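Only a single protein chain was left out; the remaining protein chains are all shown in position.
Up next is chain A:
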Amino acid sequence: MNGPSVADMLVVDDLRVAFPNREGGMTEAVRGVSFRLGRERLGIVGESGSGKSQTGRAILGLTAPEGRVTANRMEFDGIDLLHSSARQRRALRGGRIAMVLQDPKFSLNPVMSIGDQIVETLDAHARVSRREARDRALETLRQVQIDNPERVFDLYPHEVSGGMGQRAMIAMMLIADPDLLIADEPTSALDVTVQLQLLAILDRLVTDRGMGLVFISHDLRLVSTFCDRILVMYAGKVVEELSAGGLQDAQHPYTRGLVNCLPRLGEHRHPLPTLDRRPEWAL
């Protein structure tokens, strides 16, 4: 594997994403997020609207056109993501940084066969013959543990289950061998049993290929078992950074509240703890 191997494959310093609001001003959805990432697994946890998805999208340059992205620094492998040309960014997307979206029901094109959608990514980043592209797509489908890739290759997204669709989505994003994968709630739309299967597949692929992973989720427990490091986001800011094992040592009251709300088997708590959201944390 070539490319960056040490820490700092991705450097994000004071990232801000703002969108125009109804009053004619700008509302910041991400308010100064900073982190560095090597070939490791970083989890970003937070509730809806905490800015975790917008952080992921800003890295890929997929912020909606009306949004405004600023940062002191945002670099991938020494490439300035803020000032690179559209062509440079396109080469990065899918080629070196890929993203898995939440629900395969919506993130796969309904009128294009799964195989075509996978091959398309490879076509955009490598010069390959049709035959070669097909072979590699079938190989990647096998890697996401699809047993009969020839059949799935010709199926349309509505003909497969959610878990199968999400595996196809991962294949589509990994076929061009990216260095970094941003997974934006990749399992939230799936059944619990399928979730675990999918995580195992993702886990193995990331390890085998030595990729970096940004795992965005609202599920603190999932992230803590799956990632090396966790960023806890609240109202557009990182309120706390933890190592995965250090969940119990969380300092910030919001994180502590989250940890406290995790149910434990065999325990009876009345009343159930609820999350505290103090306005001063959002300052």
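To be clear about the criterion, a residue touches a chain if its C-beta (ideal position, glycine included) is under 8 Å from a C-beta of that chain, and two chains touch if they have at least 3 such contacts; residues count from 1.
Methods note: contacts and distances are computed from a predicted model.
Missing chain, UniProt protein name, picked from "Potassium-transporting ATPase potassium-binding subunit", "histidine kinase", "RNA polymerase sigma factor" or "Peptide ABC transporter permease": "Peptide ABC transporter permease". Within the set A:98, A:141, A:214 or A:247, the residue that contacts the chain not displayed is A:98.
Considering the whole complex, the residue from A:34, A:70 or A:107 that touches the absent chain is A:107. Although one chain is not shown, part of chain A still touches it, namely residues 57, 60, 62, 90-95, 98-99, 101-103, 106-113, 120-121, 124-125, 156, 158-159, 169, 172-173, 176.
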